[in-house]
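First the structure, which I've put down as structure tokens, then a few questions once you've had a look.
Omission of a single protein chain aside, the complex is shown with its protein chains in their original locations.
Should a chain be cited, it is by its letter among A, B and C, assigned in written order, with residues numbered from 1 in that chain.
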Amino acid sequence: MKKVVKNVDEAIEGIQSGMTLMLGGFGLCGIPEKCIEAISKRPEIKDLTCISNNAGVDDFGLGFLLKNHQIKKMISSYVGENEEFERQMLSGELEVELTPQGSLAEKCRAGGAGIPAFYTPAGYGTEVAEGKETREYNGKMYILEESLVSDFSIVKAWKGDTKGNLVFKATARNFNPVMAMAGKITIAEVEYLVEPGELDPNEIHTPGIFVHRIFEGKNYEKRIEQRTTSN
Amino acid sequence: MKKVVKNVDEAIEGIQSGMTLMLGGFGLCGIPEKCIEAISKRPEIKDLTCISNNAGVDDFGLGFLLKNHQIKKMISSYVGENEEFERQMLSGELEVELTPQGSLAEKCRAGGAGIPAFYTPAGYGTEVAEGKETREYNGKMYILEESLVSDFSIVKAWKGDTKGNLVFKATARNFNPVMAMAGKITIAEVEYLVEPGELDPNEIHTPGIFVHRIFEGKNYEKRIEQRTTSN
Amino acid sequence: MLKKEDIAKRIAQELKDGWYVNLGIGIPTLVANYIPEGIDVTLQSENGLLGMGPFPTKESIDADLINAGKQTITTMPGSVFFDSSDSFAMIRAGKVQLTVLGAMEVDQNGDIANWKIPGKMVKGMGGAMDLVASAENIIVAMMHTNRAGESKLLDKCSLPLTGVKCVTKIVTNLAVLEIKDGAFHLLERAPGVSVEEIKAATAGKLIIKGDIPNMI
Partner (left out) sequence: MLKKEDIAKRIAQELKDGWYVNLGIGIPTLVANYIPEGIDVTLQSENGLLGMGPFPTKESIDADLINAGKQTITTMPGSVFFDSSDSFAMIRAGKVQLTVLGAMEVDQNGDIANWKIPGKMVKGMGGAMDLVASAENIIVAMMHTNRAGESKLLDKCSLPLTGVKCVTKIVTNLAVLEIKDGAFHLLERAPGVSVEEIKAATAGKLIIKGDIPNMI
């Protein structure tokens, strides 16, 4: 059973219009830039529901798919860096389901952990709680959130081995591990693809059981949104 | 704010009769043997509720506390290696709440993640589901399980730093990370205590925010239950 | 009639390339010894390991490296350790394609009992309740009858249940059976065992269609 695919096009095979995708990353940090670019070159893939904490910027990341009108609906926690996004949202072209960041992460993890629903305090008393069950535990109010799964989860890791085990770097980890768990099919693009045994089994973040396809991407751009320095 | 305590006695300070303890480990693998031994030398601490996957063996681990009649109630998934345990349970001296292993792990994790309850399929249609709410999601039945927290969680790690960050070794990890999360006070005993910066921030299993006290234990016995070899 | 090793060997024939498999304590553990050539299977041990290897040599034994049966073991290249919540996350999410476990009783609806005999024995369910509630594909490996000679394949389990409507296949010392539509369907006979013997040893509803071949 080979998980290694030879390139990004083979990796995204089977992604079709109308599907639900999860895409790792926080801002532009740790996004699967190779797969996103490849999907943007397949404009016939449309009406996607994309679950991603953010929606990229106008000319990078999910911004590519927005510009092509490939996305029907976004499930995100923060979408404030993208003019085209705002235009599509306010005009009604794009459906947006805003979800508290912690709930979004937990909904993905739950989906990947066989837990269909859980109680969380986030959003109690707000619009987010509308239509959801609420319950009191130990004097505090909680809302019932249902889990999320995807047809394809697409994640970006630092290192991976041919069995699909993944290691992430620094804060590029973010949503990638929980989304990797929640994919019916999970695609991992990595900076370094190594042989089994080269990663220390104590130091793997995502066990290979969650990963179905893996490939090494070349020349990562890793665009920076806020280049803040001390000098 | 110093988390490092000078010895095991300082580490277990404040543990009192009637409290709920979580104790990491699977079988005898990865148990906090130093803290358990120290509690067993304080027989005035009684009526404990101990949350631990197993209950030790007759002459090691939680078996020490059972022999001393310090435990009122065990919450475990498997208790089959301890005659004194079986005697106390069948005679009614010891209260036992058996919980599916995955539910037990998830109940601890949920307690340490601010999630008061979640749905799981484990135990549906069995004694475990008695008195619990059930619900169908996508054609499958689930039961609602509530989370667990402890007055003290006691865990054993391989390496730890003075900020409380922990790294576990091999399958000695097991319940330790989730129990560390769920303690009002969490005590970590480690084989190697190092300075901040000596552990790679990408490779830490339990962030120090969950750990309140830490010390280096000496001369770990690490008893083996089933010494199986190929030669 | 099959020995324990033969039951394990027969179950190993069910494995498919690329599968992740959880093997319970007892006969199921033996399945690992008979994985067919060319089939790449990764063993999951629910205490926190994917990629379980064989027993260690005396010299390389490590108290921190055990399986769910508390036996000292080794790892294969590409193995990974994780905590108990992550372990059951992958189990509940259906990422483990096959679970093999023992049972005290199985019934014709696929219910299974293997953790408690009221008033007599209560070792606990361990991870079995999570496993049977989650896996798509659950094979029970056991003797067809108990020590008293009574059938363990019943119309309804009498002992406290581990899970409901979950067992898909049973391999015993006498036969291979599939459970569907509220009955045991006889698929194969153990060498030298007659259909009559299997009938006699099966208390639940048994469907026998056509010639029943010898075990493959």
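Simple rule for what comes next: a contact is a pair of C-beta atoms (placed from the backbone, for glycine too) under 8 Å apart; a residue touches a chain by one contact, two chains touch by 3 or more.
Keep in mind it's a predicted model, so treat the numbers as computed, not measured.
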{"item": "Interface partners of the hidden chain - shown chains only, full complex considered", "value": "A, B"}
{"item": "Residue of A:105, A:154 or A:214 touching the missing chain in the full complex", "value": "A:105"}
{"item": "Which of A:45, A:66, A:79 or A:187 contacts the chain that the document leaves out", "value": "A:79"}
{"item": "Omitted-chain contact residue, chosen from A:20, A:40, A:88 or A:120", "value": "A:120"}
{"item": "Candidate in contact with the missing chain, chosen from A:4, A:19 or A:96", "value": "A:96"}
{"item": "Contact footprint on chain A, counting only the chain that is left out", "value": "26-30, 53, 76-81, 86, 89, 96, 98, 100-106, 108-109, 120-128, 158, 168-178, 205, 222-231"}
{"item": "Missing-partner contacts on chain B, residue numbers", "value": "1, 109, 111-115, 161-163, 165, 181-182, 195-197, 199, 201-202, 204, 207-210"}
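By definition in this document, only the chains that are shown with their structure count from here on.
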{"item": "Joint neighbours of chain C and chain B, given as chain labels", "value": "A"}
{"item": "Chain whose mean Cα position lies farthest from chain C", "value": "A"}
{"item": "Chain pair with the most C-beta contacts", "value": "B-C"}
{"item": "Separation of mean Cα positions, chain C and chain B [Å, integer]", "value": "28"}
{"item": "Chain A and chain C: spacing of chain centres that average the CA atoms, whole Å", "value": "36"}
{"item": "Mean-CA-position distance for chain B and chain A (Å)", "value": "33"}
{"item": "Overlap residues in chain A, where contacts from two or more other chains coincide", "value": "113-115, 201-202"}
{"item": "Chain C, residues touching no fewer than two other chains", "value": "75, 81-82, 85, 88, 91-92, 134"}
